[in-house]
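Excluded from the complex is one protein chain; the other protein chains are retained at their positions.
The block that comes next holds chain A.
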Amino acid sequence: MTEERFMSTATSAAVVQEAERFGRKPGRRVDEIVRAGTLAEGVYELVIRDAYVARNAKPAQFVNLYPADASLLLPRPFGVAEVTGDEVTLIYQVAGAGTRQFTQLAAGDAVDVLGPLGKPFDLDKSANYVLVGGGLGIPPVMLAAQALSVRDDVTVTTAFGYRNERFADDLVAQYVDAPHSITNEEGNVIDLLDSIVPELEAAAKAGRPPIVLSCGPTPMMKAVAQWGGRHGAEVQLSLEARMGCGYGACVACVVDTPQGRLKVCKDGPVFTSEQLGWVV
């Protein structure tokens, strides 16, 4: 008999140090949890200490978390929502067994991590970036607000759709020029986008055309892609798929596109609406 061990054995610093010394990316490692709590009913925050992720994560990139329960083998991907020093904030809801176990984690505990992973949003242009997030699709677009806030050639607009509690508005307030949000009871993000068209047109006239960055449920993102098509806005979408590895090794996470089946974890999670064939 051999000892059962599915967890990585090495602490974050050691793994990162060795990888960087040999010009590689660090593999799975154990991170310390700095803070764990609740942001709203059913919405949880987990802050981990990972200097490598903090240094390297770009907007829409994600990290894999692994439940300590070795019977749950597959990665749980979460978008990086915010970075402060060497601390990395993830925001999630309970979807099944793995996320339920994450809610038991507390400061001082450890969690296995891999990342950052995936292709980030393209933020090269000078533009009015319109961050359209729906539900737990909000956290993956939050880092874009933080990253863009240090630039003086862009405007940052948010259009967040919440089920009920507005859990992220305060967290991004300091990074956003034009904050907007809506709850299910009030309407959906397309209603919200329609209502800010005059504002977007004014910014466009001033040299900041809209570029939409979106993450959320697939029906919402399809509607956002079409909204962008109608309003001549470039749209970048961050997709979700069930993943086997999260780093490009297994081809489990495909999305059907006009160019064939692409990997969400490595070719994405960010795709343009044209790449996906989602604009008519």
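Note that a residue touches a chain if its C-beta (ideal position, glycine included) is under 8 Å from a C-beta of that chain, and two chains touch if they have at least 3 such contacts; residues count from 1.
Methods note: contacts and distances are computed from a predicted model.
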Hidden subunit of the complex - UniProt protein name among "Dihydroorotate dehydrogenase", "Iron-sulfur cluster-binding protein", "ABC transporter permease" or "Rad50/SbcC-type AAA domain-containing protein": "Dihydroorotate dehydrogenase"
Touch criterion as defined above, residue of A:39, A:94 or A:241 at the omitted chain: A:241
Of A:74, A:94, A:178 or A:204, the one touching the omitted chain in the full complex: A:74
Selected from A:46, A:111 or A:270 as touching the chain missing from the view: A:111
Where the missing chain touches chain A, by residue: 2-11, 14-15, 18-19, 21-22, 24-28, 30, 32, 66-75, 101, 104-106, 109-112, 114, 241-245, 247-256, 260-261, 266
